[in-house]
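Removed from the display is one protein chain of the complex; every other protein chain stays in position.
Up next is subunit A:
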Amino acid sequence: MSDETLSYEQARTELASVVERLETGGSSLEESLALWERGEKLADICQGWLDGARDRIDTARRARTEGA
């Protein structure tokens, strides 16, 4: 599942597990670093979905007010 096709829910679920694993610790430095990077990327993906949704709503509303 490449990151692009990750749905919002999938990204959010993975983000939750990454944070959990980071907080429970016990992984090597290399792993923790990789986990941290993954966490940041997933958060960006989620944010991307949310911003996209907000844009779509705004454009729809603008279209509606212009159209009405």
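Throughout what follows, contacts are C-beta pairs under 8 Å (C-beta built on N, C-alpha and C of every residue); 3 or more make two chains touch, one makes a residue touch a chain; residues count from 1.
Here, contacts and distances are computed from a predicted model.
The complex appears with one chain absent; UniProt names that chain "Exodeoxyribonuclease 7 large subunit" among the candidates "Sulfate transport system permease protein CysT", "Sarcosine oxidase subunit delta", "Exodeoxyribonuclease 7 large subunit" or "NAD(P) transhydrogenase subunit beta". Along subunit A, the points of touch with the absent chain fall at residues 8, 12, 15-16, 19, 22-23, 29, 32-33, 36, 39-40, 43, 46-47, 50, 53-54, 57, 61, 64.
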